[in-house]
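With one protein chain held back, the other chains of the complex are shown just where they sit.
The block that comes next holds subunit A.
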Amino acid sequence: MSALHIKKGSTSHSAYNLRPTFSDMQERHTIAVLVENEPGVLARVIGLFSGRGYNIESLTVAEVDHTGHLSRITIVTTGTPQVIAQIKAQLGRIVSVRDVHDLTVEGSSVERELAMLKVVGEGDKRVEALRLADIFRANVVDSTLNSFIFEITGAPEKIDAFADLMRPLGLAEIARTGVAALLRGD
């Protein structure tokens, strides 16, 4: 293993701030956490992130095994490799956490997110929005004479791109589910 790498000159003189940063590289990781579906379990996970100052970019949670009382929490987070390792270790010590998987390092994974976008407009903009929705394979799930709600599923980047295109065409509201992810293969 490599020697301790310290980021110099970036901190105050406080003992608490002189933390070693093994690497300064911020990484984005998708972590799947299998938890016992009991009251307060989501608060335990979220409280860990807020209490220790970790980032949450997105979080989804739902029961995945009714008889086994298991829920799956998918968290997208960013941090240095050292912080990511800490996040996984800290998640692992929560008593109601059964399993922690870092989908970013364990192999290639499929990430999907669902979003609904309300686009308000008339005339050419309305036509253009519908044409772009078709290209992005977004479905129209509600329609009035001057608005659409599109439903789109895909990787977060695809949804970002679609939202960027809709913005000048009258994007009024957006609701996103956050990422759900699974490892590829068996």
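Quick note on the criterion: contacts are C-beta pairs under 8 Å (C-beta built on N, C-alpha and C of every residue); 3 or more make two chains touch, one makes a residue touch a chain; residues count from 1.
Throughout what follows, contacts and distances are computed from a predicted model.
Not shown: a single chain whose UniProt protein name, out of "Carbohydrate ABC transporter permease", "Protein-export membrane protein SecF", "Acetolactate synthase" or "Ubiquinone biosynthesis protein UbiU", is "Acetolactate synthase".
Listed residues A:56, A:85, A:155 or A:182: the one in touch with the omitted chain is A:85. Contact between subunit A and the unshown chain involves residues 1, 3-4, 6, 8, 12-16, 18-20, 22, 36, 39-40, 43-44, 47, 51, 82, 85-86, 89-90, 92-96, 98.
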